[in-house]
Structure formats: structure tokens, C-alpha cells
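Accompanying notes for the structure given below.
Removed: one protein chain of the complex. Kept in place: all other protein chains.
Chains: A, B and C, in written order; residue numbering restarts at 1 for each.
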């Protein structure tokens, strides 16, 4: 079982969750309050939902050997646009207004993603720098849209996206679960996943087998931007306000971290959506743990560093074999062995 | 700057910290509007929260030979070198929003702005008065600003100074919410689960308080009643919340110092003597006062 | 012989294109703004970006091996913090503090390199943890900024090295230039440098060719750590303070400079001089923005992004059409 790709990320997540129980005894308790599911686990899923979405798009980008730094700005732009539209509409509470707002945000995200995609695939700019441009400028655009202020909206249907409930569960959880399933279906029951992995694994060979890499690459950046936009809607809807300055700030780092913890290599090739979801949950659980056990803000980062590096070490097969070898080595020296071979560590 | 005769427009170089919050943007806007109104040419530069950018901006103001330099320092320390250059170029410097810790007081002519420590103290004072004579522990949770940032440090220490006088005040949890609504909500939600009893929430700014209010409501409690809320800033949304009884006390931190700054700059240019420390006009608000002030709140 | 010269030139097309674009941008700035066209503006690019340049040089080593170092900004901050703390609170002499800070940076980098290599963990994640750790350590020292009043630091900060024509340089700028020259020699004229390129070309091949892969990898991250610490020291001279929030996001600037300079993030291809150009491009964009002086906060960002966009796209298109 330990051979399964998702075993170690899952184990780490479980360990983190269990650590919380030591501090909050009813950590795993889930109750129904006012017809809503209520509990720490629900919170983790609820607040983790945007990160899961962003990381989902990031996974496909990374599978092609790219990276998308602009997701944070896209998050901000999407939220800002939607909230601006709703706040200026005559009837902010109507479903129609909200739907146009959502469509508007997604449409703009599509354009932004396409811009990234074309820069990378057609113009041939390295992904990190291509998306850095939008990361810098996009934040400015978001601030331009909100005029640097926080746009507050009061709209029940809009609030549903990130803060509302549906069938007792937070809608954002259902939405991100649906997106994950849809993406899994899209990549694994069509040939998309295979083709992406091929493009990321060996771009030259992929061209020679006739894969339309240019299109695929443009497509994943569009997808990543759309995911980020939905995440942006969620984040702004959750607090019923759009914050062009801070929404999605540094979320790209968290998303990349989630992807990497989930076992996808930044060099491109094989990707694992399940791993990414676990990775995102690990990160969100880590934040919750920090709040719950009351780590002072000054040492939060040190704590985070220790957890991240531990998580990675545990996942590293080299680390585990080293540990194991150290243990057996103890046995061996105790038992005593025959003449050990000379070590050929010829120095320089 | 001697080349410019008195008939010329006054030129001010202003280096802003960045645009990290609505408060800051209101501050920027106030300065820009006031400059336009006063007929002052404003060279504006945004440092994107980086001190090195501010230093660069001030250097470029010196090169462009502006009449007055004004800036809101990102941090207190590390300004001596560039301010000495300004002094050598005979350009007067005005600090806004926050002081610098320079030993050489001749490096700037005046400091115009709020006092973050004072704000924390005001919040603490209200709390002490509110719970005067009431027995029993008061469990406080605190939503801090961005770790290491000046307002967060000062509002935390000012508040702590006041409440440490009475042992019944206990800060049971304190965590950074990065001055944002989303984080404020997230952290508060975790506090509500992990803390068995919370009496008071102290938030370093209104945005975090507004986020926390949502979390409190979702947990089925009443903000303002079940959990008392003290916050700083005094933005419009917070006033609305106060009028609904969801925030109990708000300490104002006034960003609208544009007019004061222009006036000050003109005085400085004209060679008049000015006060070294000018506090912006700031008050505190109870729900009643807030409700009254709400209709003409600008930001 | 001629063919070789032509081939050499062809290999350097991206560099030449970048340089030409940079000059064009400077020219455009000079036409647009008064006082822009001066030697001092150019020298200020170097003075104001000395620490970024040093950090980017270290980053170049890492990126050339196909790695990445996200910890640089935080290490810079930590270096300023440790310096300020030791000098101001404990009154250690600068001559002791600076070597110590450099040693800490180097050791930290080496440790990250060792972890990356030994446990085959992706550099992104290890250096991200390094970034968290270094920033976290800053706050554990102090969440407030610490001002430096020590005379040797202020002397370093305020010394002006006069140049002909009334222009001047700062000691930091000189140090940065020395670092660039040293790094150039190491990368292009020593075994270590060539091993760095080999590792970036193909790590497996480098291993099978019997190159000291472990040593090279650890060294590269150690170099980056050293450069970050040195960048921190220069920043301490520049700011005369230690602060946990110094140099936030500097890693992105450094990576951007390296990549704009034509180094491939996948490793194995790129030039140190490209990195220098990259830093100058970023600095020049900043200068243009500050000379413009009327941009609101958000337009500042949009214009930075826009200039970067124009630059990158022109660079790509020209390089590509020359190649064809």
C-alpha cells in the first residue's frame, strides 16, 4: 500500500489532522447547525476550496512543464470585476445580475489565460516570465477596477458561491469537488491527460508524433486562468467584498506547493490530480493547525518551514531508505561482519 | 531648487508606501485631490511596499529638484543616508503617517500623521472602561495586522500596555489576519472552534473585523453582543456595521491628510516655521456616533 | 576561422539583442524626460540595484544547473536582521559581523543544496521551506525594524567614490561589480563553472561522465546563499537597518533578471552578462516609472508589466527572426 503514489501525501494529511485532536478534542466533530454542516473539517474544506481550484489549474500547467505565476492576479481581477458589476447593477440581488457578473469574470479570465498561453506557446517566452508580466500588471488592473478600495456587495445569490450552503454543505466545497471531478474526467477519460504528459515529458518527441503542443499549452493556461477566476469569485463571495489589493496575494506559491506535495514534478510530465487535492488540503490544514494550537505569529513561518521540509523528507524514498539502512546498519555492526570491502572514495 | 521663482507652481515629490489597503488608497487619493485643489504639482511615486523603492524615489526627486519632499516611510529605520542627501540639496522633507527613528532631527521639518500606539491605547482604554467593576475574566482574541508591519506592532503594544494593568484581561489567542477580510474570517472561524469562550475581539483594522463578524454570525453567535468587538480605522463599511450594533467601538485612523499636507508644504516652502509634530484630527466612535456620522463618511 | 566567429556571434544574438533593446529604452527615456540622459542616472542604476545584482548572480548559478532558489529574498532580510541585531544590540564590530553573516548564508545554502541532492527533493520546495525559515527567524529576532547607527556601516553607506565628470559610485556598487567579474571568471573559466553548465545540460549525463555532481550542486546553492547574504550586507549599507520585511518578493526580481538575460530555467544555457543586463532592464523600468512621476499605484504596476511585456516580446521576436 505504501507504494501507491498518494499514500505519503495522505499519511501526512492524516498526521496533521490528528495533531489537532490533541489540542481541540472535538476537532473531528461535525454537527448540523441551522441546517448547515459545522465543524473544523468543514472549515478546512471550505477555506481550502479556492486553493484546490487554483492548484488544479496549476497542475495541468505544470504537467506541460510550465508554471503560472499570474493566478493570484487573476483571482483578484475576477472578484473585482464581478463585485463591481453587481454593485453597480440596479438589482444586485437578482440571479440574472450575478450570472452576468460571473460570465463577465470568466470571460475576462479566458482572455488573460489566452494571453499567457499565446506568449508561452506561440511567442516562445519562458512560462515563468510570461506569467510574471500578468502577475505584476494584473494586480494593477484589479486595483484599477476597484479603484484601490474594497467593493462590498450585498447579493444573496452571489454570496452562495463562496459563502453559501446547498444541501447543508458549503456550496464552495461542492463547486470545487465538481470541478475536480470534471477535470479528472476531462483528462483521464479523454486522451487529454496522456497528451499533456507527453508534451511535458518530451516536447521534441511530442512534436514528432504530431501532437498539437501549441494548442494544448495555450489551453492549459486558459484552464488555469478559469480555475483561478472561479477561485476569485469564491474568495470575494465568501466575504461579500472584492479586495483588489490583497485577494489571492501569494496564492500562486501555495498552489505550486500543493502541486509539488501532491507528487507532480515541476519538470513536467506525469501529474496527479488526487495528489494536488491532498497537497492543497495539507496546506490548508497546516494553517488551521497554526490558528488552533496558537502558534504566535512571529514563529508561524518557522513552524511552517519545519512542517514543509518534514513532509518532503517523509515523501522522499531516499530519505526513507536511509533511515531504514541506518537501522539495519545498527544490527549489522552489532552482529559483526566479515572484512568490509575497501571504500573507493578517492579524494581529489 | 533655487532656480524656481516664486511665481512657479509648488512642486512636491510624494513617495507613497503602496496600495496595500483601502485605507492607503484613500490616503493617496486625498493627497492627490488636495494637490489639484491647491494648485500644487505633485510628483507621485508608489513604492509597492519596498523601502528600497522609496529610497530610489526620493533620490529621483532630489535629481528632479522638487521643492518639497514628503513621504510615508515603509519602516521607521534606515533613512539617514537619503535624507542627508535631501538636506544637502536644500530640499525640506515632511513625513506623513509615520515617523522615522533618526537621531538627527534636522533631517526633516515636520511629521504629520496618526500615532498607531495611541490608537491601540484608545482601544484598550475603552475596553477597561467597558468592563469596569464587572467581575470575572475577560477572554480576548486579537486579529493582528501583517506580521512585522508598523501598525500591527504599535497597535498591539499600545493595547497590551493598557490592559496589562488588570489581570482579568486575558489575550487567549492572537494571530495575524494580514489586514484582510478573507484572512480575518478564516482565522476567526478557527478561533471560534478552538476557544471555548471568547468575550472580546480586538482587530487591528476594520477589514479583519468585518471578516470576523461574518465568521461569528455563521457560528450562530451575535457580534457586538455575544462577542464585543473593538477595531481601528473607521471605514464606511465598519460604520454601517456599527449602526447595526455589530462593532462596539472603533478608533479612527484618518487617511484624509491631503489638505493638511498641502498647507504644511506651502508654509515650509515660504520659510515659515512649522510644528515638528502635527497630529491628524482623529476621534473614536461609539455605535451612536457612527450612525450619526455614517451619511457623510467619505471612504 | 570565420565560421567560428560567425557561430560565436550567433550564439550571442540574444545577449546582443537584449543590450540593444536596453540602450533603446534608455534612449527613449532620455528623449521623454529631462535629466534622464546623464551618466549619473546610469550609475544610479548600479548603485540602487547593487544588492539585486549580487543576488541575481547567485541565482544565475542555481538556474544554470536547472534549479531554483526561492530563499534569496528571505536570506537577504535575515542578513540585514542579524547584522543590525548584532551590531546594535550586542555591539559587535562590523568586521566580525559581516564574515559571520556571509558564513551563515553560505552554510544555509549548502544545507539546502545537500538536502535537494541527497533526498532528491525538488529545489522549489526545499528553498521555499528555506524562505519560510529565514523570514521566520527574522521575526523571532525582532518584529520591529532595527536601525543601525554604527559608524563603519554609516561610513559604507555614505561614502561616495568620485568619478570624473562629477559623477560618483558607492562602495556597494563596486563590490557588486567585483562579484560579477569573479562570477564570470568562475562560470566561464574554471572547472566548477563548466560543471555547472554540464549539470544543467543533463544531470544524468554529468553523473555518468564522472563529474562531481554532488559537490557541484551543493556548491551552487552555497554560492547562491553566499550571494544572498552579501546582497543582505549591501542592503544593510543601503538602508542602514535590519527588518524582517525587507526584500519581500526579491526572489522573483532575481529570477526575472536571470531569465530576461536569456538564461533558460531548464538549465544549461545562459550567460552571466545576460543577468547583468536583466538587472539593468528591471532597474531602468523603475527609473522610467519614477521619472514619469504621475502614475497612480495601479498604473505603476500596469506600466511595469507593460514595459516588461514589450521588452520580452521584442527580445523574443528579434532573436527568433535572426535565427531563422
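Assume a contact is a pair of C-beta atoms (placed from the backbone, for glycine too) under 8 Å apart; a residue touches a chain by one contact, two chains touch by 3 or more.
The rule we apply is simple: contacts and distances are computed from a predicted model.
Not shown: a single chain whose UniProt protein name, out of "Heme exporter protein A", "Sugar ABC transporter ATP-binding protein", "phosphoenolpyruvate--glycerone phosphotransferase" or "Pyruvate ferredoxin oxidoreductase", is "Sugar ABC transporter ATP-binding protein".
Here the chain not displayed is in touch, across the complete complex, with A, C. If you put the hidden chain back, the residue from C:41, C:169, C:206 or C:239 that touches it is C:206.
The missing chain, though absent from the display, is touched by one residue of C:145, C:195 or C:287; that residue is C:195. Screening A:5, A:36, A:212 or A:320 for touch with the missing chain picks out A:212. Against the chain not displayed here, chain C makes contact via residues 3-4, 7, 185, 189-191, 194-195, 197-198, 200-202, 204-212, 268-269.
Panel shows chain A; residues 189-192, 194-195, 197-198, 201-202, 204-212, 216, 269-270, 339, 341-346 of it touch the chain omitted from the view.
Everything below uses one rule, namely that only the chains that are shown with their structure count from here on.
Between A-B and A-C, more C-beta contact pairs join the chains of A-C. If each chain is reduced to the centroid of its CA atoms, chain A and chain B end up 33 Å from each other.
Here the spacing of chain A and chain C, counted between their Cα centres, is 29 Å.
Each of the following residues of chain B touches two or more other chains: 19, 25, 28, 147.
Under the contact definition stated at the top, the residues of chain A that touch 2 or more other chains are 143, 148, 297-298, 300.
Of all residues in chain B, those touching chain A in their complex are 19-22, 24-26, 28-29, 144, 147, 173-176, 178-182, 185-187, 189-191, 193-194, 207, 210-211, 214, 218-220, 237, 299. Interface of chain A with chain B (complex): residues 23-24, 27, 33-34, 36, 38-40, 43, 47, 143, 147-150, 152, 163, 235, 238-241, 243, 245-247, 287-288, 290-294, 296-298, 300. Those residues of chain A that touch chain C in the shared complex are 65, 69, 119, 123-126, 128-130, 132-144, 148, 244, 253, 256-257, 260-261, 265-267, 297-306, 308-309, 312-313, 315-319, 322, 348.
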